[in-house]
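Got a structure here, written out as structure tokens. Questions coming.
The complex appears here without one of its protein chains, the remainder shown in place.
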Amino acid sequence: MFLPKYYEFCCRVKTIAGHKALESIAGELDTLGARNPIIITDKGVSGAGLIKIVRTALGKKVKIAAIEDNVPPDSDVSVVNRVAKLYKSKKCDSIIAVGGGSVMDTAKAVNILVSLGGDDLMSYTGAGKVTEKLNPLVVIPTTSGTGSEMTLVAVIADHARKMKMAFTSYFLLPDLAVLDSRMTKTLPPFLTSSTAMDALTHACEAYTCMGKNPLSDAYAIPAIQLISQNVVRAVKKPGDMKARLALANGSALAGVAFSNSMVAIVHNIGHAIGGVCNVPHGVAMGILLPYGLEYNYHKSAHYTADLLYPLAGEEEFINTPLNKRPEKAVAYIRQLNEDLHAATGGRHSRYLKEVVDRDGNQMVPREKFDDIIRTAKGDPAQFYNPEDVDENDYRVMLECAYEGIPLDRKKIKKGKRTSKIRIP
Amino acid sequence: MNIDRYPEIPPKDKFIKKAYVAIMLWIVGRAMQAASRVDPVVKEEFSHLRDNFLLRLWVAPNGPSMFVGKDKNGKVKYMGWNPRGKKTTLDMQIKGIEQAVLMFTFQESTAVATSNDRLIVSGDLDDACAIVRILDIVEIFLLPKIITKLAVKRYPKWSQMSPLRKYVGRVLVYIRAFTV
Partner (left out) sequence: MQLPESYVFFSQPKINSGKNAMEHIYVELASMDARKPLVLASRQVTERGLTKKFIKSLYDSNVVIGSLYDEVYPYHYACISQLNDLVELFKARGCDSIIAIGGGSVVDLAKGVNIAVSNSGNIMDYAGTNTIQKRLKPFIYVSTGHCGGTETSNEAYIENRRFVSDFLFPDVIILDNRMITARTRQRAAEASMVALTAAIESCAVPYNNPMNDLYANVAINFIYENLLGVVKKPGSKTGNLALANAYAMAGISFSNIPPGIVYSLGIAIARDTGLPRGQCMGFLLPLSLEHRVMKNESIRGELLYALLGTEGYCRVPEKERTSTSITILRQFVNDLGGLLPKSLKEMRVNKYKFEEYARQASEMSMKRVTQKDCMQLLDIAWEGIA
């Protein structure tokens, strides 16, 4: 097992998973000393009737002091301030966040404001500015992808000032993450596939990039296993509770892995495509993941080779010779994209050309590549990549991902090979 | 129990290491200024930064620091070490003096230090990315290949950075850093 010269690892979230995990929240709230929780969620979640399930599971003993169900998908400071005001006026003492990434980020930011006082979120931005235990925060993810339930980061936009505020502190980690299969059951197939690919990317990047450490590796492997074995099942049969629970777990495990090892080139380009073209994060991840792995072959092919086992199973793993494993692993991910494309009736995009918005317009036309590259150059995720990236490399990757052909490794610049496996 | 047997232990200073890092920071700062005049790529990178750009590269919690920023005319300048009266737009903090020594003796590259959580960056991340690229080029100018290879991820080949640009740049950066 790989032991780096130096690493840090932290995962302070208590995790409860199961088909009936929600029922144990009441007891946990009691141990946390929480009496009047506020529920923060979004319209989609409450519309799908999930809040009702949560409230029933909480039982009669827990009194919900307030419900805020109007968190927009791109939450900002004004929302945080509004929720914090509600929290204070209803004299709440803890937060239950039900939803995806945006809801959880909002909940984390609200928790800073209500626990530490003040109404200026700005003074807490940056790394490690929050140095006190915050109020109890329970998160219930309803998408299995972002892994936000396990991360110590919250990003809140300030639309008025046109900037994004990032908060990192170990005290932003939720006290409790509840993974319940009922919460992701209603996620439509198309969203299931793209969020699962997001989680898969977290795990694969955590395993192959610079910040890897023994524990993030150990979290990544079962995460990949759970996702690769269950994603197609969950897409084909949304009511398959076992597959749902597996995906929720896979996403949480991947969340722990990447929050301790950081993500690299796939996210770097993915963030840029998301920022410039508004492509949903998971969609970009699914398309770009094979290219990121291919790009890093000469640095981390021996790690990519290890991925074949959790992806394709032991049979495939031992029947493939070592130097063929990296390519097999990447091919497997491409095939997974194909399978999901078929299973979602063509809604899961396999390459950039295929990504379209609601009206059928192409979202990532070639003309936008320049903008994407410029944005990508300003994204810090590139520094966690084992290989440097420059404009030309970005362009080659985007071109190949656009057409859906394997990365042309002759066209990219390569530093010194450090991987034991030689791939031309 | 006689509690005076177990006295308080205040931390001492590490003068020599601090002095070494301070000198290295001074050289890097001066070299950044010099490179911005000499090398077209560095000039280009700097030109994209905001007008009131001011970088502070320093060692926490009370180690040496270095300021590089744009002056009123938009020229890149090394602005000394004193934080008084300066408003930084980008703050790069090395977590401690030992970590800084690791970096400035090239035992650990910038990239490895970042992934090891030894570097904390606050401010505009766009600028931070540009600064890291500039630092890489400055290192290529300042140091012989054998050392720079440890510090940067990929050393440019001849086709990517012509020997002419590299060696002329190196001489000019050295002259400017230590004289003007």
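A and B are the chain letters, set down in written order, and residue numbers restart from 1 in every chain.
Simple rule for what comes next: a contact is a pair of C-beta atoms (placed from the backbone, for glycine too) under 8 Å apart; a residue touches a chain by one contact, two chains touch by 3 or more.
Keep in mind that what you see is a predicted model, and the values were worked out from it rather than measured.
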Options A:87, A:207 or A:317, residue touching the unrepresented chain: A:317
Residue of A:61, A:91, A:133 or A:366 touching the missing chain in the full complex: A:133
Among B:97, B:121 or B:173, residue touching the chain not depicted: B:97
Omitted-chain contact residue, chosen from A:18, A:380 or A:406: A:18
Interface with the undisplayed chain - residues on subunit A: 1, 3-21, 24, 33, 128, 131-133, 169-170, 213-215, 218-219, 221-222, 225-226, 229, 242, 245-246, 249, 253, 306, 309, 314, 317-318
Subunit B, residues in touch with the chain not shown (by the definition above): 1, 3, 6-14, 17-18, 60-63, 95-99, 102, 117
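Here is the rule we go by: only the chains that are shown with their structure count from here on.
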Geometric centre distance via CA averages, subunit B-subunit A, whole Å: 33
Subunit B-touching residues of subunit A, taken from the complex the two chains share: 4-8, 125-128, 209-211, 261-262, 377-380, 382-384, 386-388, 413-416
Partner subunit A, residues of subunit B touching it in the complex: 110-112, 114-118, 120-122, 125-126, 128-130, 132, 149, 152-155, 157, 160
